[in-house]
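What follows is a set of notes on a single structure, which appears directly below.
The complex is shown incomplete by one protein chain, all other protein chains being positioned as in the whole.
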Amino acid sequence: MSWINARRRRPVAGYAALLLGLVVVALAYGAITSSGGVTQASAAVGAQQDTAAGQKLFKANCSSCHGLEAQGTSQAPSLVGAGAAAVDFQVSTGRMPAKEVGAENERKPSSFTAQEIHQMADFIASLGGGAAIPDAQQVSAAGANTALGYQLFSANCSQCHNAGLSGGALTYGKDAPPLTAATPTQIYEAMLTGPEAMPVFADGSVSPQAKRDIVAYITQTRAEPNPGGFSLGRTGPITEGLVIFFGGLGFLILIALWITARRRDPRPTGTE
Amino acid sequence: MSDMEETEGAEGPVAPHRVIGTPPPSPRLLGSTAVAEHREPAEPAMADDEEVAGVPHNVGLAPDDPKMVVHGQRAERVVATCFTLAFFTGCAFVAAYVGIGVGTVDKTLRSNLGLGTTLAATLLLLGTGALIWVRHLMPNVELTEERHDLRSDDADRQGFQEVFKEGTGYSQFVKRPLIRRTLMLGTLPLLAAPIVLLRDSGPKPGTSLRHTVWSPGRRLLVYGTNQPITPADFSAPGSMISIVPDGYQDNDDDLTKAAVVLIKFRPGELDIPTRTQGSTLVGTMNWTVDNIVAYSKICTHVGCPVGLYEQTTHHLLCPCHQSTFDAAKGAEVIFGPAARPLPQLPLTTDSSGYLVAKSDFNEPVGPSFWERG
Partner (left out) sequence: MSDTDFDVPKALSGTGSFLDDRFHGARGLRVLMRKVFPDHWSFMLGEIALWSFVILLLTGTFLSLFFVPSMNQVTYHGTYVKLDGIRMSEAYQSALNITFDVRGGLLIRQIHHWAADLFMAALIIHMLRIFFTGAYRKPREINWLIGIGLFTLGLLEGLFGYSLPDDQLSGAGLRIFEGALQGIPIVGTYLAFFLFGGPFPGHDIVPRMYIIHVLLIPGILLALISAHLFIMFHQKHTQMPGKGNTEKNVNGQPFFPYFMAKGGAWFFFIFGALVLLATFATINPIQLYGPYSPVAISSASQPDFYMGILEGSLRVMPAWEINFLGHTLSLSVLIPFALPLGIVLGGAALWPFFEQWATGDKSFHNINDRPRNAPARTATGVAAMTFYGVLWAEGANDVIADKLQIPLYTITWIARVMVFVGPALGYLITKRICLGLQRKDAAELLHGYESGIIRQLPNGEFIEVHQPVNEEKRAVLEAKPVPALLPGRGSADENGVPSPGSRGALGWARGVANRAFAETVPVEANGHGDGHHGNGHEVEAGAEHAAVGSAPAGSGHGQLPAGDAAEEEPREGG
């Protein structure tokens, strides 16, 4: 009689089986839906050269959807005037090349090196203007006014990306991603270029200084430890509610079962 | 202790009485070898209506059975260990309080961890010790208590009724209706006093919900930076920004109605139908400047700021209850519980080129109310 079989019909066996099932399902689901990946930090912009190299990369990887001259096709918009910053953002976060047409593109590991991304960005910039890639000084947090960053973030960003930076749902299956993985440059570029459904925050309404403050606020917030313990995903009262029911009440009900369990005192000799 | 019990009776091997996993037999009421002690406390003569519970009887072995003694000693050690450990964690709690300071986020984290773990350990150890004490040291005593009828017997009820009638008779309450009625009359206004006394808890709403602080020529400022904005500043299509009125950027009471969301469209995308409420114009393309439109940011459902702008679909989504407005079509409602479109702020530019309001909103902003009309 194996150890498990001997205990197969104990009351606790059912709970153990349920727990095992839950854990298996949780792991399986987590494996399926996990997203994210390593991002390529975008190095500082070098000289605006290498458009030829960029054009070659573009032709090989992007022109099938965006057209040989980046003029756009039915599947993808024109990139003339899109600017280097947009290219840097989209490619360094792995959103481009897109998995499928029309889907909302999610962050994934980029398949290009930083230099290749810059070359493609230079090529697109050469086709007609657009926002430039910010330099290191523009995204540095040194001396930034996080208070202003907080105000701008809370009024324009947190309704999609969440005050705790955990992201949020949009309509028709889209979502605003969490801001935990993006580099300062990518954050800046996203504000500047308004990728996909995100609105544009051009320098006229949100100055470069203000953008720097927002970037500093975001980087500080996500680096900040949670003094109260595990963050529970920084999603708010929903996870708190789940924790109190399953963690708090669940634990206490187990204790209550212990308190009121039938006493198993030693049996009198001769009856064993 | 194995669950498989094979007993060899006098008749030869008998089938097992219990097989693995089957419900256990009921616990013995009395120990088989030792006669269980019935505790017969020296009961003093009790009155018949005494409500003390019945005689407690020990369910299990006698306390001085060697097995129980060993069991008790082991349990005692465990309980004492729990309590002693609790002493040390309790001291650690005091030490953590004295020793770990706060003042930064990191220090707060460490303080919280230090104080919390020691306090939790102390409490749980005390609880565990107490519980093992009850379950393994205290004898397994059972009592039976009688439930008496809750309903009083008829004699008592009768007696109550008599005394009640007697007292009511003394008060002459029934006999003198004039007293009765004037008493009620006299106390009636006092009942309204708590309601009336609350009159000054706030001003009457008046018409304040119908208007905001926006007025002709008032500049639009970007919330946070408090900078005015020109159409040229706001020229990138797909732009969105939160706006507050000049002069009221710090006044939350006014911002609750006056917050505005500014959106820039590509040429041809914006198609605001001319909308009237009664005879009042409440939405029109004439109120836009250079494909820039301003809507009230206050949701017409219950008043959350409608911040979620999707550039590609031009939907304005309110994160509270998912009311969705189409910003290209006069913020008409396309989903969700909001029943009215977001009011549109009439825009123009002033002499310096900054965006200003042409006038206040032409309809009340925010959640509906009875007098809204």
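Read from first to last, the chains carry the letters A and B; within each, the first residue is number 1.
One rule holds in what follows: a contact is a pair of C-beta atoms (placed from the backbone, for glycine too) under 8 Å apart; a residue touches a chain by one contact, two chains touch by 3 or more.
Keep in mind the model is a prediction, meaning the values are calculated, not measured.
Novice: Which residue from A:Ala52, A:Leu68, A:Val101 or A:Ala147 sits in contact with the chain not drawn here?
Specialist: Selected residue, touching the omitted chain: A:Ala147.
Novice: Which of A:Gly14, A:Pro77, A:Pro109 or A:Gly247 touches the chain that is not shown?
Specialist: A:Gly247
Novice: Identify the residues of subunit A touching the omitted chain, counting contacts across the whole complex.
Specialist: Contacting residues on subunit A, toward the hidden partner: 33, 145-147, 150-151, 154-155, 158-164, 166-173, 175-176, 217, 220-221, 224, 226-232, 234-238, 240-241, 243-245, 247-249, 251-253, 255-257, 259-260.
Novice: Can you name the residues of subunit B that touch the chain not displayed here?
Specialist: Touch with the absent chain occurs at residues 15-16, 19-26, 50-53, 56, 63, 97, 100-105, 108, 111-113, 115-117, 119-124, 126-128, 130-131, 133-134, 138-139, 141-147, 150, 198-199, 201-205, 208-209, 223, 242, 244, 250, 252-253, 255-257, 259, 297-298, 301-305, 307-308, 319-323, 333, 335-340, 366-373.
Note that in this section only the chains that are shown with their structure count from here on.
Novice: Using the average of all C-alpha atoms in each chain as its centre, how far is it in Å between subunit A and subunit B?
Specialist: Chain centres of subunit A and subunit B, defined by C-alpha means, are spaced 30 Å apart.
Novice: Within the complex, which stretch of subunit A touches subunit B?
Specialist: Subunit A residues touching subunit B: 1, 5-6, 8-10, 148, 151-152, 155-156, 158-160, 168, 170-172, 174, 194, 196-202, 204-207, 210, 224-229, 258-259, 261-263, 265-272.
Novice: Write out the stretch or stretches of subunit B touching subunit A in their complex.
Specialist: Those in contact with subunit A are residues 1, 3, 20-22, 27, 31-34, 60-61, 65, 67-68, 70-71, 105-106, 108-109, 112-113, 116, 131, 135-136, 140, 222-225, 227, 229-230, 232-242, 262-264, 305, 307-313, 315, 317, 319, 324, 335.
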